[in-house]
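Heads up, one of the protein chains got dropped from this complex, but the rest are sitting where they should.
And now, chain A:
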Amino acid sequence: MTVIHDRPSNPAAGDADRPIGYGRIQRKEDPRFVRGKGHYVDDIVLPGMLHGAILRAPVAHARLVSIDTTNALAHPKVVAVITGNDLLGLKLAWAPTLSADVQAVLVTDKVRFQGQEVAFVVAEDRYAARDALELIDVEYDVLPPLVDARKALDPDAPVIRDEIEGRTDNRIFDWEMGDKAATDAVFASADVVVGQEMVYPRVHPAPMETCGAVADFDAVSGKLTLYETTQAPHAHRTLFAIVAGIPEHKIRIVSPDIGGGFGNKVGIYPGYILAVVGSIVTGRPVKWVEDRSENLMSTSFARDYIMQGEIAATKEGKILALRTHVLADHGAFNATAQPTKNPAGFFSIFTGSYDLQAAHCSVTGVYTNKAPGGVAYACSFRVTEAVYLVERMVDVLARKLNMDPAELRLKNFIKPEQFPYANKTGWVYDSGNYEAAMRLSMQLAGYEDLRREQAEKRERGELMGIGVSFFTEVVGAGPRKHFDIVGLGMADGAELRVHPTGKAVVRLSVQSQGQGHETTFAQIVAEELGIPPEDIDIVHGDTDQTPFGLGTYGSRSTPVSGAAVALVARKVREKAKLIAGAMLETRPEDLEWEKGRWFVKGDPSAGKTIAEIAMGAHGTVALPEGVDGNLDAEVTYDPPNLTFPFGAYICVVDVDPGTGQVKVRRFIAVDDCGTRINPMIIEGQVHGGLTDGVGMALMEIIEFDEAGNCLGGSFMDYLIPTAMEVPDWETGFTVTPSPHHPIGAKGIGESATVGSPPAIVNAVVDALAPYGVTHMDMPCTPARVWAAMQGRARPPI
């Protein structure tokens, strides 16, 4: 079912602005953020705390000849200097990554990317730690670097991972999905086949807060408390137990307020491990917080996909099949965060929103002398790349067929009655009504008028472009039988306690990096139990306080933990029913629920509110057999499927024909994330993702020179968009609930990041049509747009 209007406000609340349950309420966490009272890792100060700084490699590929730390140790404020050799002794020189590879914590043999960790200084203050880095004398024997992924598999390419026994090349994996033979057969007999190479360049999540940790190892109790900028505290605890050999019950991971994650804070970075080693070695707490350059140069990047796309269709515009081969640059270590069975993440969703006869993709991952990263970062596990590929390919086809790109999409959408829809690469889309979303987007945009305006402008030599993209996201990983990260299943726990006075606390495994969890999850409980959101406390980010779960990324919080919260609230509601029965001296089956209250069927005056029931449970009410004296519950939710949010985006750009400057004039985003819990938070998520999309489409890229030097190591070189580059966002929505999710909700966190770049690039290419341009790669900087206008469009890498 699709409804194209907002959910009516909850009449039980009596106030549309302060609903008890779903609706548009201000975020509970914002008062502390807007007053500067957030508490981040770098705000933590412990007694006796020392400060760490990392010496990083100045070159991309070099044998480590020697390290002399004498002068650094002589610095009056330096307490310890740790090198790779020290870690070898502790068996900590190498740590497992989230992709079953290993990554050097500190270089022992060879530098593999510029900015790699070489030594760790621990000092009395952070200034001394930083100054002492310059006192370490390192000798390198520089090796030829491998920078171009296209050359990674050449026979004469330098082997980057020569420490792995038997390794003679830079191939990480070959992976494929779909039926190759069937796809090739469809291509062979199709009327129209178009191919296009497209590059999704290396970009960076660039959260406002960089990564950091405070490690506090108590030598007496053997307990490690580690404050970290992490999106996945429980997964980190288990991995630290495995890596460092510290028993899991002796590890407490605390993730306090986090200043943005975007996947950048999923992995375990060497700096975190070094803070722990530093604390163990010195016996004092050690803080390490990276600076902006370190964050940009050494932490997880996103993308770096070189995609060869091909699309087959009838001459009338019925899309038949898609195929692609991808060369994926994973950097020097395969440190992507991905479900184990998906080395290319969820890229196989590249079939998009279209009803195809066949599809096939293959991905080859390679090592290069660049920082590691790649999958989970601001992309729902590579859905960003997949959607970009299919949505650009559909536009390439539209141009070839001389069809309107919106019309071509409408002609090929999966129909509402086809859901649940099994695509050709193994996904089962839960629900969708694509045509309704597309038509709403076109209506909000005034699509026909825009096309008329464009035609008039072209007559005058003005360059206006209209770009369309329609995406299907896949979020909420995921069912335990299909999805795990290094063996940890992707189910989430939730605990709910209703206190005697009817106030409540929810304990969750997922941690917020700005998504508004403290509000959204309180609203879910409020909707189920009728307790006002402000009376519900959300506890998260502390492994000693919360149930196990895999963390916040891939837009999984609402699909997985949101379901857990709804179910735990229902469990409490059912328990409340039993207790209310006892209190009202009625059989539970004779009770009826209205929001916040159980009452006797046919006698609404005889009832008990949740608060009364909570007091009864904790008080002296004679409880039924088998019912404990509390109003608490816990669940672990194993999702039966992922959720598949979708959206229809239209972008209008103006291009200055003299300079190639692109101005995004309008952007219309219609999103469908199923049931909408807090529309204001949803819109905030969409605005953020759209802004991110403008950045990627127009300016963001981390480039390297031939020597492997990172050219994007500061915000002077790596550009992210400001308010000046983005228009007033025009958002709309449809509601197609997920049939398998307890409240019908889907994820929204990355929809706009996924859906917006192709809309913007499609608009730029559309604007440049008078110049015969059929494709250009991101970023659409003035110089690159101008080159495309001269017929010299080039890939960025």
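Keep this in mind: a contact is a pair of C-beta atoms (placed from the backbone, for glycine too) under 8 Å apart; a residue touches a chain by one contact, two chains touch by 3 or more; residues count from 1.
We take it that contacts and distances are computed from a predicted model.
Visitor: Looking at UniProt, which of "Carbon-monoxide dehydrogenase medium subunit", "GntR family transcriptional regulator", "Electron transfer flavoprotein subunit alpha/FixB family protein" or "Iron ABC transporter permease" names the chain that isn't shown?
Guide: Not shown, but named in UniProt as "Carbon-monoxide dehydrogenase medium subunit".
Visitor: Determine which one of A:292, A:458 or A:618 touches the chain that has been left out.
Guide: Going through A:292, A:458 or A:618 one by one, A:292 is the residue touching the chain not shown.
Visitor: Please output the residues of chain A touching the missing chain, sorted low to high.
Guide: Against the missing chain, chain A presents residues 42, 126-127, 130-131, 289, 291-293, 658-661, 698-699, 703, 711, 714, 716-717, 719, 721-722, 724-725, 781-783, 786-787.
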